[in-house]
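Take a look at the structure set out below.
Of the protein chains in this complex, all but one are displayed in their positions.
== chain A ==
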Amino acid sequence: MTIQEYFSLVFSDYTLRTITLGTTILGAVTGMLGSFAVLRKQSLLGDAISHAALPGIAIAFLITGAKDSNTLLLGALVSGLIGTFWIRGIITKTHLKSDTALGLILSLFFGFGMLLLTFIQKQPNANQAGLDKYLFGQAATLVESDVWMMVIVTGICLFVLLLFWKEFKILLFDKDYAKTLGFNTKTIDILITSFIVLAIVLGLQTVGVVLMSAMLLAPAAAARQWTNSLATMVFLAAIFGAFSGVFGTAISASQNNLSTGPVIVLVAAVFVFISFVFSPSRGLLFKQIRFIKNRRDLQLHKTLSFMYDIAITHDNISHPHEIKILNNFQGYTKGTLKKLVEKNYVTLDGSTWSLTNEGFESALNLYNQLTKNDE
């Protein structure tokens, strides 16, 4: 199947439509909530939570014996939440730093989860196969009820987000201040964290434990590059996430053997890369261009003001001077001299230069500006 075929089939083919809808909604909701994780500097929390969810999946299977995804994800939710609150507990109750707490819980829960998975695989029970798909995810297993689940969770998320927008914003920016205003910051905090956990658990089936945190962080990190408004950032992150879902699914479906989760994550990474390089205000490219341009302007100004200082010592401002004397001065390059000639500020005659009236005027303005700023 080619990409074109995919897009013509996506509306008619039931399976394809279900999977695409699922990954799109998932991308949108994780991008949205990921913005909060990124702004709270809790980028790694998502990674810890998704890994912490693994033993929950295994235990839910051991208890119920069912492979129905909702049951397993409920288990994931419970153990993800336990992991999260342990992390919080470790950070507040001990001297350990948050990276230590995250690493500790991540490896502990993941190790325990892997242990349970291998234990389950050794059981003489034909039903156990396929639990390991939660490691890297398998979008192909999405069914309509899973998509409905995502729609409901996303809807609730959106509703709560809009309702408590102001409270979320102030908590993210200045928690102590929010507290003095009388907001119960602990409640808002728990609300945000719970939603992040919920979004992660929702994505485990599609993207898997190992890569899930990228779904949370990549769209948000990309969105941050394009805007200075929180609302726009959250919105853009949702869009980037959704597009990662669509394109990731399209690419993986058209290249038969590619697994969907990693492709989605890679598409999201492309968004990040483009944003980091090409964003007008924060991107590396334009930053570099601005930097070079500023340097050139400054060099030009410095050379011009140096020439001005020499010129005013003579009666005739256009008195010719040797180019050599500019060499004492570091800002001078052949390039800047050429630019000055182009601008008609300076005329060259063999090995001498002289300031034009225009150059003198503009240097004078520059000079006045500088002395004004000093005051």
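Quick notes on this structure:
As a working rule, a residue touches a chain if its C-beta (ideal position, glycine included) is under 8 Å from a C-beta of that chain, and two chains touch if they have at least 3 such contacts; residues count from 1.
Going forward, contacts and distances are computed from a predicted model.
Per UniProt, the protein behind the absent chain is "Metal ABC transporter ATP-binding protein"; the candidates were "NADH-quinone oxidoreductase subunit D", "Metal ABC transporter ATP-binding protein", "Tol-Pal system protein TolQ" or "Glycolate oxidase". The chain not shown here is touched by just one of A:44, A:117, A:135 or A:233, and that residue is A:233. In the complete complex, the residue from A:133, A:224 or A:339 that touches the missing chain is A:224.
Against the chain not displayed here, chain A makes contact via residues 39, 41, 163-167, 169-170, 172-174, 176-183, 224, 227-230, 232-233.
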